[in-house]
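One chain of protein is taken out of this complex; the other chains stay put.
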Amino acid sequence: MFLGRVIGSVWATQKESGMENLKLLLVQPIHADGTDAGAQVICADRIGAGQGETVIVSRGSSARVLINKDSPVDAVIVGIVDSFEYRH
Amino acid sequence: MFLGRVIGSVWATQKESGMENLKLLLVQPIHADGTDAGAQVICADRIGAGQGETVIVSRGSSARVLINKDSPVDAVIVGIVDSFEYRH
Amino acid sequence: MFLGRVIGSVWATQKESGMENLKLLLVQPIHADGTDAGAQVICADRIGAGQGETVIVSRGSSARVLINKDSPVDAVIVGIVDSFEYRH
Amino acid sequence: MFLGRVIGSVWATQKESGMENLKLLLVQPIHADGTDAGAQVICADRIGAGQGETVIVSRGSSARVLINKDSPVDAVIVGIVDSFEYRH
Partner (left out) sequence: MFLGRVIGSVWATQKESGMENLKLLLVQPIHADGTDAGAQVICADRIGAGQGETVIVSRGSSARVLINKDSPVDAVIVGIVDSFEYRH
């Protein structure tokens, strides 16, 4: 999993089966100090994350099975961060 | 999943089982501002994406199970983007 | 798997099912010489790793099935390093 | 999947179960314009790709299940490219 910041939303009408009724957010992976940490990811969100919030993202089969075993989703927001502390 | 732009097509006659009858598109991952975001990906497309369109790509086992459980495909276009908004 | 250094902790109240009661640590991947090796990872920890410790992290489906087959977790601390030796 | 160019061959006598009788090729991932696109990959090849040819590579569980469900292989050449067109 990684830390990310919600930076936007994506809409698609024409899509594959299993993509219906999913809220898709654009997430920028970040380091703990708030700087960008690589390429943006489109995540399914079922827990109500909002623009600018810091979130935890899970990827791959871990994201897939959360939605359901046959889902085409490979990235999901799994937590909205209340706080974190770090000392690099 | 990630944002990408369809930049081309790929054809192969000699291929592995499970690769028959698949339309293969070359996709350039992009950031929300339209700049390139890493190495190009060859994606299966079943929803009719066209040259220059912005798409959503899913990878790994999430792409595989969408085609079928035993598919060798590891990247699929899962949505054609109507619009997106972002504030980085 | 890769070497990492525990640099912090992350807390989230609002989270997906399967994320309850997990201790989440922020881990900086490192090279054997102690320098940073890429983007930070949020890992589930069940073996009691502490701030500043050097750990072994496993990712993907290997991390998922360790917690349980349907877990949304994609990164777990699987060992606390006693020692290592290397000659690059 | 990604575009690659076959740049060599690898031989190993001492190997894990499931690696027997596999032809292993060294593949350089490339962009559509022929420039290198990241680290080289060792791929199983069952369709007769040759030195210098442009191929399609699949990775991860999609490569594994193509060989068989319990294969240790994580990269396979799934197509030999006849032609491709792109406009970046």
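Order of writing sets the chain letters: A, B, C and D. Residues in each chain are counted from 1.
One rule holds in what follows: contacts are C-beta pairs under 8 Å (C-beta built on N, C-alpha and C of every residue); 3 or more make two chains touch, one makes a residue touch a chain.
Keep in mind the model is a prediction, meaning the values are calculated, not measured.
Novice: Which of these, D:18, D:34 or D:48, touches the one chain of the complex that we don't see?
Specialist: D:18
Novice: List every residue of chain D that touches the chain not included in the displayed model.
Specialist: Looking at chain D, the ones touching the missing chain are residues 7-19, 24, 26, 28, 39-43, 51-52, 60-61, 63-64, 69-75.
Novice: Name every residue on chain C in touch with the hidden partner chain.
Specialist: Per the touch rule, chain C residues meeting the hidden chain are 1-3, 29, 31-32, 37-38, 46-48, 56, 58-63, 65-66, 76-88.
Quick note on the criterion: only the chains that are shown with their structure count from here on.
Novice: Residues of chain D touching 2+ other chains?
Specialist: 61
Novice: Linking chains that touch, what shape results: line, ring, star, complete or other?
Specialist: line
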